[in-house]
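Written out below as structure tokens is the structure these notes cover.
Note that one protein chain of the assembly has been removed; the remaining protein chains are unaltered in position.
== chain A ==
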């Protein structure tokens, strides 16, 4: 909400500077997001009355304008403006003066005619265009009757001011008006002076009785459900003459940061902004039987709202109806059929208090956000404001010559009954705050806010003012104590808690451990958004991803079913900046949906492409490859003591023949392979990309308990063999034979070499194994190892026709 300092000063006297006000209001929970000070930057601008206009003798696009400057005499100017007529009250800057945009004004010749100054539009005056009507922004500014001819413009228009942008939390509906802010300023003053809150300090008119209240058949108001509408007042006006508001009213609106529209709209806006009380104008003659009934909607009822939209009303929606149909959605928006038009001669202004929840529900259900609904759902004052605003409005009607005021027609429920008092236990409050306040302290603090209280022993009986609809339970009163005492006047204390160890879930601990291992290997962790584009997921050949009903953008309309999309995006970003590779992982949730049931799983994604370590003089650049990726997975699994078994397996996003399923002893863990090139292209990756995705939950379930195993403390003996086998055989199949025939002393096998081509016969390949033998209880002899190797060699020959290429000690 935007409001100016001058409007606040008009509502209450106070000495705080704008800066002090910002700090002090912030201390009680009303945030001023920004302040903007304006001052008159023009010089020698006066209010003038047009006495006479004539065409320029030679320059036909110019007018000669004779001006009355009151006590300052008369003058004349040439102007190209077309909206200047005899009798207009307009601003003029005289020779020696300056406009707000910095133009110095001197006497100037137009042909044979001398011009003594310049007429001003809003721009030359540096006014806030947001707060002016479209007419006010066309050509020369018209001040209207009421501006004193001959006065300085800054005396006729509130120029020097400070605008505040007030941001209030949903519970501070009471601060959403000038009156509301003035009350909080009164609270600040009361606290500073250690005096109780005094509503009498508020300068805005707040009459508590309705003027000319009657209910004599001109208009009948009925409330069907008092719990949804505690009071309803219709202000009846006839002989309505519309038109723009007076100069004085418009400058008042300027201070309230309200843009003028028309007398009727301006009046309703003033009530809203100054008092926080929404009002609505009906065309009296368009109300069937001149009746207003506050009721809930019936099944099948519809309404055409002011914006021209036909809306079907959910049964039970709080509406204002005439004798036949709903004419407004209570507190949300009026209906078109009952709205004020150019032909309207009689008006009913509505001033009411509606249940915040009822308005909020209707506003949300219909998808209508209006200023009135915004206020109502945050809670308006069911007491003083409802009774004061009809008087204010009827005074305005007279002042602005809107029409002849007839009467206020009130429903039952006026005045609104006060809320019952609430009991506050002293010990409970102190026990909640960790404080040591006595009852008198609390009474004093409540007094600053206008909360009345009486003390009985250690109990306070408290009653809130009618505008504090937020005070309904004892902790809310505790908050007021804190607010008034000062949030930082309370001690800081560490709780007396039982000493114990904090714990985290095994899954969380595993995620931390995985990150540690992968970072140690040399991978960088990414964090990518969880959203993907549905069409991308479909094009990747993945099962449907959960869709958002209200995505922010079409690029993010689904939840990620894989970590690949985000990691690929991170890779693309880095490669596009000239990097030669990217090696990264991410641990996070992936999502799936089946039969409208959503599921999420913690997964680890690893993506490698290009070089992953730079070259320097000691080392060439390290390129990523499918075996770098497999090595990373093997290292991780080894670290976790999880066995690593691979089987060829097709995967949606990996190339055929370049994709394996990795399993532990008990379950599938994930897949790794070469990212399908068309998927890579879809994600913007042109080069070979290696991708693995693992279930962290499955990893967690696969981690075995670790116990000590006896190991050999004697020297081991190594034997290397290279064997020629059919190309169709895998290294793993050959190694299995080594394991089987090497006996229990064969401790470790390492593949040191694997190739085909060159000098080898076609259809054959060579695989080199390094075997390490050791005994747990003695030093092995070379000869006995040779025997073991011979038996391995023999088995290779008989089982797979392996031809021994060489052995090495």
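Note that in this section contacts are C-beta pairs under 8 Å (C-beta built on N, C-alpha and C of every residue); 3 or more make two chains touch, one makes a residue touch a chain; residues count from 1.
Methods note: contacts and distances are computed from a predicted model.
Participant: For the chain that's not shown, choose its UniProt protein name out of "Phosphate ABC transporter ATP-binding protein PstB", "Phenylalanine--tRNA ligase alpha subunit", "Ubiquinone biosynthesis accessory factor UbiJ" or "Sarcosine oxidase subunit delta".
Facilitator: Hidden chain identified via UniProt as "Phenylalanine--tRNA ligase alpha subunit".
Participant: Kindly state which of the options A:60, A:501, A:709 or A:778 is in contact with the chain not pictured.
Facilitator: Here the residue in touch with the unshown chain is A:501.
Participant: Which of A:520, A:684, A:776 or A:801 sits in contact with the chain that's absent?
Facilitator: A:520
Participant: Going by the contact rule already stated, which one of A:588, A:742 or A:802 would touch the omitted chain in the full complex?
Facilitator: Looking across A:588, A:742 or A:802, the contact with the absent chain belongs to A:588.
Participant: Quick one: say which of A:531, A:690 or A:773 touches the chain that got left out.
Facilitator: A:531
Participant: For chain A, which residues touch the unseen chain?
Facilitator: The list for chain A reads 26-29, 169-172, 357, 360-361, 364, 374, 377-378, 431-435, 473, 475-476, 478-479, 482-483, 487-488, 490-505, 507-508, 512, 515, 518-531, 546-552, 556, 559, 570, 573-574, 577, 579, 582, 584, 588-589, 591, 596, 598, 600, 613-619.
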